[in-house]
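Comments concern the structure below.
One protein chain omitted, others in place.
Right, subunit A next:
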Amino acid sequence: MTATAVRSRPATNLRFAGTDKTYADGTVALTGVDLEIRQGDFVSVVGPSGCGKSTLLRLASGLEEPTGGVMEVDRGSLAYVFQDATLLPWRTVEQNVRLLGELHHLGKGETRRRAAEAIELVGLSGFEKHMPHQLSGGMRMRTSLARSLTLAPSLFLFDEPFGALDEISRERLNSELLTLFTTQEFAALFITHSINEAVFLSTQVAVMSGRPGRIVGRVDVPFPYPRDPEIRYTPRFAEICAELSDMLRGAS
């Protein structure tokens, strides 16, 4: 078992080099993962269920420690968007968005200001006083995004955030997420089941194999930002999807 290095280095937001993760019960979740995310990168990871994709995020965020290899991450301002919106049901949209400001002791005025700004950014103005159970799945996810945005993160970790949404909400949120990506200037590591979603969003898509999780291939996506939702129907887009699909079949 090699020693794990967790150091801060601003040039790279997140770097895995030969990173391993074996759980206490002997389950090997990840072996020899190499992945690097720099400012301006939007990297997606696609792979079969249970291949350890989410483990990548848990390592990057510090919720779990790697058991081998190297991992460097700048955790100075990190956002983690969970599969579930993880809103507190007893708080209004506005109060939910303020939560991280409270946890980081940003002060009442600053927290309020940032929350108002973030709510505006995700298009939830007018819904500040709504309770989570009154919102649709898409709006709950927007609230969750707004909550993360209040910290102005330089690295965003997404764990299949739109997996539970219907196709229409999902595509709309994809486009809006890209708008945020180009205006707010963060680097992103995005976990998803959907090749289509991964290609539409990312600068690079990595394919992960089933247990134990390994990166078996990666494809750069050449489309410039901002991206028109229509690029999904271009031949080039289809080609990239096909290539990834082949890799995925080989991997599982």
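Worth a mention:
The rule is short, and it goes like this: a contact is a pair of C-beta atoms (placed from the backbone, for glycine too) under 8 Å apart; a residue touches a chain by one contact, two chains touch by 3 or more; residues count from 1.
In this section, contacts and distances are computed from a predicted model.
Within the choices "Nitrate ABC transporter permease", "dihydrouracil dehydrogenase (NAD(+))", "phosphoenolpyruvate--glycerone phosphotransferase" or "MaoC family dehydratase N-terminal domain-containing protein", the name that UniProt assigns to the complex's undisplayed chain is "Nitrate ABC transporter permease". Across the entire complex, the residue among A:111, A:154, A:174 or A:202 in touch with the chain not shown is A:111. From the set A:53, A:98 or A:227, the residue in touch with the chain omitted from the display is A:98, counting the whole complex. The residue from A:61, A:154, A:174 or A:196 that touches the chain not shown here is A:61. Looking at A:12, A:39 or A:83, the residue that reaches the missing chain in the full complex is A:83.
Touch with the hidden chain on the side of subunit A covers residues 61-63, 78, 80, 82-84, 86, 88-92, 95, 98-108, 111, 126-127, 129-139.
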